[in-house]
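Apart from one protein chain that is not included, each protein chain of the complex appears where it belongs.
Going in written order, the chains are labelled A and B, and every chain counts its residues from 1.
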Amino acid sequence: MARGKKNRHVGIVGIGETKFSSHREDVNQPEMIHEAVRQALDDAGLAIQDVDCVVHGNMELFEMVHQPDMWHVLGTGAYGKDSFRITTGGTTGGTLVCAADNLVASGMYDVVLAIGFEKLQEGHTTGGITNMADPLWARKLQSGALTDSAAVKLIEEFGEKRAKRAAMTYRIIMDKHACLNPNSHRAFGLDWDQMDDLITDSPPLIGNLRLIHMCSQSDGACAMIFAAEERARQIAARPVWIRDHITVHREETLNLCTNYYPNNPTHRFAAEQLFARNGIEDPLDYFDVFEMYDPSAWWGVDWLRDFFLLEGDAHLKLVEDREIAIGGRMPINPSGGVIAANPIGATAMVRVAEAAKQIRGNAGPHQVPKTVRHALASSFGGTMWTVLLMLEDELDGWGMP
Amino acid sequence: MARRVAICAAAQIRNEADIWYQRFQGMLLDCFESLVDQTGLTFDMDTGVRSVVTCSDDVFDARTISDNGMTDVVGAHYRGEEKMAQDGLNGLGYAMASIMSGHDDLVLLMGHCKESQSESRHMCTNLAFDPFFTRPLGLDYLNACGLQARAYMARSGLTEDHLSEVVVRARRQAAQNPFARKTSRVTAQEVSASPLVSDPLRALHYYPATDWAVGMLLCCEERVHEFTDKPVWLTGFGSCMDSFYLGERDLAFSVALQQASRRAFKMAGGIDTGDIDLFELNDAAAHQMALWAESIGLVPAGDGAHWLETGGPDRHQVNRSGGMLNGNPLMLGGLARALEAFQQLRGEAGARQVDGLQRALAHGTTGPAGQHHAVLIMEN
Partner (left out) sequence: MTTYFGVNVADVIESLPARFRKEAAADISGSFGYDLGDAGRWRLAIRDGGLTLTQAEVLDDCQAVLVTDPQTFVGIQLGKIDAAEAMGLQKLSVTGDRRAFGSIAGLFQKYVPSGQETLPEVELVVLKQTISVGQNFATGPVMGRFLKGLKERKILAIRCPVCGRRQSPPREICAVCRVRNTEWVEVGPKGEMRMLEYVYYASPDPLTGDTRETPYGAIGVLLDGCRDEEVFWHLLNPAQLDRVQMGSVINGRVRKGSRLRPVWAQKRTGSIDDIQYFELDT
């Protein structure tokens, strides 16, 4: 914790995730949320009456409802309870976890339910994202979340062949993970012998960024329940503890150009700050698993260097040696990550949920085959913003002095 | 028990009908500079502000991630920032939690909203209703207030004359506030003669469209002295969500507000309305001041009309600011209430000053006819 001053500890005691898919046309927004809420309550063995406060967040223009937590009360269970609505774009799911942590740790609430969801309406996701740009200028130029900059950086630094193979290796590993996760939206069954064809034949979106590299557009919801230490131990056999979190934003202007390393500086800054204040010198050694918010395979490769504070081509080697696979030294996204499922409003929360499941040891077929005690989860959104969270299996060895 | 939290400083621009000459960034920069001037705050990662809570609404801003364009003017470049997408009073509650949790020592809160930007704020609030049933019926927050006013007037005996007197008083109070929206001083007859917009509400019974921006600095107990010698302590907070369909609610009495206030009173040490010296209730429409006063327990249920007739609002020091009724934008009404209470508790309320204050209540509403309520207890 920042200065060892956390007022009280907070444990994750319930997790609910709907299966992620393209348009859920069989449910409306509150109904879809309700599915995840029910699952989280069942997972925790709680009834809605046991929840003190509900935290909700999304990007309204995607669902085209103003102050949606009002209508969504039909599915969130927030009736009669305290509730907050906090959003930060693509990082929203992570922000909701941070908010829940703050709210419970403060002593103001004992049990908090946080809900992230996405139900993209007939509108176009990328068009929805383009709406985030300054209406006076950038809106006419922005191409949503799509950019070639990550690929250009990697290619400039490591050469075209190596960079492209690394990105595709990452992609294939993510797909293999997705094939093990029953909740993923997309799991193609890609194999190594397809690598060369995919590199050349997948339809290009922007420059070297191809369709195969890019995350999906999914609908779905995720709900998580957080409880104060004493209560958490009553509720769950194995609460997953939130150790610390950091949010790092940056101004809206994007100065993407090829002499600007690293490509996403807030990731590196967040990692440096968070690890330093928690006394972690070697994050690659410390953590057992990392659920990283990876909107594209190119970014997935590039950001490994930032998050693990690596230098040179160490991150490329992690990918090339397949150490990022489920059985490897540093499993990345055993869930399949954002490329496999991207219900934007929930995605960042799903990273935390999946990391928590790994600590619990019962994630399912995509469980990493070793004891997971320390997990990391990241969020990405806005104009290269970061939320970074640390989860722990036990309370010993860290926390209040 | 977690450490206490105080507001150390506040800054605002004037509430106006149409700030066509500035965009949001300019509006907030004025507030930001004032706060830095007042407190000398820094953004050092160890000793300064590293978390900002913004308050804005994507639909009113017509911009996804409406905080995106504000990062630099709120000092959040390479710092944390989280957007409160409800009435800004909840932002104060959340900032309290952030500090009490130990995650932060300082939180900067910055809110902005321009109701003048869209062609109709009613088209915006119509979008809060579900797409299949209530939205196509044409419900918006104004109509919802109309329905609520009718229900409350039937139960409490409030008449149109009462409503008009409330408006007259609101404007008279606001005229003493240099930052309040400029509204014309009206007589009760003029109010009653204004056109019907949502029966029984007339145009002047509903708050006028307003643009505004505001900022506050919150701090933990141990470090308050670095920024001010007149901290205003936040000693209680509670919120509560009501049901969505208007037909499922008792529109003449808000159980959600009753709950929210009870929670805030409990947190503040088990107080009651008798322990509170000043009230700022978030009244978007003229019937709501009395309705909210009943719901928090200040006025016996059903007694609203009598309370208004016998000078209740003055006696209980309610809405010395003029309330939301004089004009604050939708997202920031509760923050305007908190700002008034803040100034009053510090003796900085000028011509509106009430003497001998120790404790105040600020109230915020979100959603149609107050579906969600937040209550904050503040002390000097």
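The rule is simple: a residue touches a chain if its C-beta (ideal position, glycine included) is under 8 Å from a C-beta of that chain, and two chains touch if they have at least 3 such contacts.
What you are looking at is a predicted structure, and each value in this text was computed from that prediction instead of being measured.
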| remark: Of B:62, B:175, B:203 or B:255, the residue that touches the missing chain is B:62
| Residues belonging to chain A that touch the chain removed from view | 22, 25-26, 64, 122, 124, 126-131, 134-141, 143-144, 146-149, 152, 156-157, 186, 188, 197-198, 201-207, 211-212, 250-251, 253-261
| Mind pulling the chain B residues that touch the left-out chain? | 19-23, 25-26, 29, 32-33, 36, 43, 59, 62, 71-73, 75, 77, 114, 116-120, 123-124, 127, 131-132
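The rule is simple: only the chains that are shown with their structure count from here on.
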| remark: Averaging C-alpha coordinates per chain, one finds the centres of chain A and chain B separated by a number of Å equal to 34
| query | Where on chain A does chain B make contact in their complex? | reply | 1-3, 5-7, 28, 54, 57, 59-62, 64-71, 73-74, 78-89, 95, 98-99, 101-108, 128-129, 131-132, 134-136, 245-252, 266, 269, 273, 381-383
| task | Flag every residue of chain B that touches chain A in the complex, lowest number first. | result | 1-3, 23, 45, 51, 57-59, 62-65, 67-69, 71-72, 76-86, 90, 93-94, 96-103, 124-132, 237-244, 256, 259-260, 263, 267, 366-368, 371-372
